[in-house]
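Left out: one protein chain. Kept in place: all the others.
Our next item is chain A:
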Amino acid sequence: MAVIEAEGVTFSYNSGETPALHDITMSVEKGEWVAVTGHNGSGKSTLARLFNSLLVPQQGTIRTCGRNTADPAEQVRIRRRAGMVFQHPDNQIVAPTVADDVAFGLENAGVPAPEMKQRVEHAIGRLGLTGLEDQEPHRLSGGQKQRVALAGVLALRPEVILLDEATSMLDPSAREDVRRLMKTLCREEGIALVSVTHDMTEAAETDRMIVLDQGRITAEGSPRSLFQDPARLEEAGLRLPVPLQLSLALQARGIQVPEAVSEEELVNALCR
């Protein structure tokens, strides 16, 4: 069952201008992790905003969690079912403490207090923020802030989480951390994820990768299959993940290694 279905979607920010997105047809299945990739300006963030009805297509339709995003009566429900985490940790925190921030969406949704308390606790525990409940969010590190944002989204029990470059502002270890938690949410809680990213290390972990170039889908498939065609990725302003670049460079030096897409895979192959 699809949690997001886009059909023939075209969108321009200003009428008469070249569309930011052109005739996009794609879907995201329940529990699936999809990477939407492309260079800066390829239309990938626009697509994420269309998915949760922050923007509405001029042509075509999008159904998110079974609801038409163009229907104003459905917008609030869609945004609760399809939560979004943005790029800048500082731009999405509203409350004076971590627990209040995680509860913010639930309060708006009118969830009764006892249930709210339980959901906030669960979300905070799931994202490894236990002990930080009473901290002021602005005093946290970037990685912790993004985890607070994710906890706020998780507390609303979404079917899908849209991550708009959510790890790009973090240092490498925090990035790794948040990525691991994203994976847990997807694999263990069955939440579908859409990662908007140009980080191929992140894309390599997903089930399916979509490449956008100038507002059109130019490639779609498993990360491994798309990595077979580096020229096409480069055309879209993307690069192979470093472990794979290294595997190919080793093959060129006569070393027998598989085409590894992750560090772990490459290290294991070399350490047999």
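Going forward, contacts are C-beta pairs under 8 Å (C-beta built on N, C-alpha and C of every residue); 3 or more make two chains touch, one makes a residue touch a chain; residues count from 1.
Heads up, the rule we're going with is that contacts and distances are computed from a predicted model.
Chemist: Per UniProt, what's the omitted chain called: "Energy-coupling factor ABC transporter ATP-binding protein", "NADH-quinone oxidoreductase subunit D", "Peptide/nickel transport system permease protein" or "Disulfide reductase"?
Modeler: The missing chain's protein name, per its UniProt entry, is "Energy-coupling factor ABC transporter ATP-binding protein".
Chemist: Taking the full complex into account, find the residue in A:His22, A:Arg179 or A:His198 that is in contact with the omitted chain.
Modeler: Here the residue in touch with the unshown chain is A:His198.
Chemist: Given the full complex, what residues of chain A touch the hidden partner chain?
Modeler: Listed in rising order, the touching residues are 38-41, 87, 141-142, 165, 168-173, 198, 237-239, 242-243, 245-246, 249-250, 252-255, 263-264, 266-267, 270-272.
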